[in-house]
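My questions all concern the structure below.
Here the complex is missing one protein chain, while the rest keep their positions.
So, subunit A:
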Amino acid sequence: MKRTSKETAQSARRITRRGLILGGLQLGFAGVLATRMRHMQVDQADEFRLLAEENRINIRLLPPARGRLFDREGRIIADNAPAYRITLVPEDADDVEAVIHRLAHLIELDDDAIERALAEVRRSAAPFLPVTIADRVSWEAVSRVAVNAPALPGVAPEVGLSRIYPLRELYAHVAGYVGPVSERDLARYEDPPPLLRIPRFQIGKVGIELHHEETLRGHAGTKRVEVNATGRVMREIDRREGEAGGDMQLTVDNALQEYVQARLGEESASVVVMDLEHGDLLAIASAPSYDPNKFVRGISIADYALLRDNDHRPLASKTVQDAYPPGSTFKMCTALAALEAGVIGPDDTVFCPGSYQVGTRTFRCWKRGGHGHMNLEASMRESCDVYYYDLALKVGIENIAAMARKLGLGSAPDVPMSAVTDGLVPDIEWKQRVRNQGWRIGDTVNASIGQGDILTSPLQLAVMTARIATGRSIEPRLVRRIDGVETPSRAGEDLGLNPQYLRWIWRSMHAVMNDRRGTGYGSRVEAEGMAMAGKSGTAQVLNRVVKNDEVPWEERDHALFVSFAPSDNPRIAVSVVVEHGGGGSAAAAPIARDVTLQALYGGKPPLDAYPSSQRTRIEAQQERLERERRLRLAEERSRA
């Protein structure tokens, strides 16, 4: 078949036409591609660049060092210590199981821990992410791992910071402790800071650690890393260090706090020592205490049960959390209310026959035989109840309650501790509202000697005493400096109490301690210018007639004592509560005196500050405490 030249020309024409059309279409499509490319790479370039950066860059938070806590002399209370853990990168270990078993041999992991580690490796999201095999390992274990590194491919020690309380039980109730962030912690925030999501991040759980969490936590640093599509970190781009949390200096004097804790020993008791210049809490101790470090690590169930089931309640922060009837320590309050109301003078007397009749009810004085004729000073000195029954009826509950509130009772003191109680100052309105009962005259009588519904915490008693001693609305101050900045003094304003009346109260309290007939005479101070003024109290636990030493411990009365010293120029106020200790003058006053002297002398007081008859016993006690202290120090050194 031969093609004619006419046909060839026709074919060429047709191909040319169609070829050019197609070529045009192709060029047109290339134009579409170019336009699209231009749109994406020029017009939308910025958006895509942003997306590429978001892809590539991961921001990791760097946990800041937590602010530390110091006592007023700079002794460290809460510190950050390096915490080592051993991690394994599964993809770097050829045989994960073999490596873990070799590791277990080196750092003494038990079978449980091995099993957990293997499970952790299996759960791991990506083989290049490190898995923690052992947490909180010792430095020795870390060095053993480092030495054997060639036999442990993929194993690396990592270091982070963990909270440590070097003074252990001394500040458990004050400083509190930190722990891993829980769902409940997160729930407190509307928008939880991302810092809290860092694994192993520690957050304040109770005490100052909780209340000053924001100050102590600091601000996270950031590290920008480049990651690939699977999330593996390729390199670090840059790093902005965080801001460490603010250090805090407490008002507590560690030497005194340590003495107090030792002095309380095995008692279930609490002591508050308050400085009268700024309201500084020089010591605030609750015994027995516990080691907060255990909680940081995560306390074992057995250890926790031991603390929980102890009838001396080591977990309770008794100084602020527990409220007791103040007993006779409340009498200053009743007396001041009466003086201010003008219903009595200091020399007006009341006859005490041993009991007091109100309508058909009989109220007894603790002294069955009666005290005879009592004026203000004598009634305070000998703690006559009838005198105050009479006073109370003259002045009325509203005046007494108002005075109690003025002296700091009935509302929680502003301290950064946990579970601070309001206590309770009952009045007519309260009883109607809460009990739905009318106020009865007997209630006033009971309240006058600090019994009945009235409740106070040891800290409130100290504040009350401090206010009586200064006449000012002094408040407790627990934090002295935050990040080097002094917190305001809490000396407070003048309460507007008549100075004359205050002096009468002071004189009466002085007599309690220094008059031969005073209930606190046994705990007097003989040193010049160091005399104490105080008041004992006994809070009934059960209404009964038998003596304290004839009933089981938990049924005995609480012993209370409040004091300030020196009585002519007060510098400190002290409150002591010994749970189930029996009578205040016998169980609490000696502790108050020892603590007062320790505080006033700034250390061990000379023996001649004590009455000569007691010196042998005191010397023995001092020696015992000193011996125990040395033992504790030796134990601490051996642990470190």
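Simple rule for what comes next: contacts are C-beta pairs under 8 Å (C-beta built on N, C-alpha and C of every residue); 3 or more make two chains touch, one makes a residue touch a chain; residues count from 1.
Just so we're on the same page, contacts and distances are computed from a predicted model.
For the chain of the complex excluded from view, the name given in UniProt is "Peptidoglycan glycosyltransferase MrdB" [choices: "ABC-2 type transport system permease protein", "Peptidoglycan glycosyltransferase MrdB", "Heme exporter protein B" or "NADH-quinone oxidoreductase subunit K"]. Screening A:Leu51, A:Ala98 or A:Leu542 against the full complex identifies A:Leu51 as the residue touching the chain left out.
Residue-wise, the contact with the chain that is not shown comes from A:Arg18, picked out of A:Arg18, A:Arg435, A:Arg503 or A:Arg624. Taking the complete complex into account, residues 1-3, 5, 7-8, 10-12, 14-16, 18-20, 22-23, 26-27, 29-30, 32-34, 36-38, 40-42, 44-45, 47-49, 51-53, 55-56, 226-230, 234 of subunit A touch the chain not shown.
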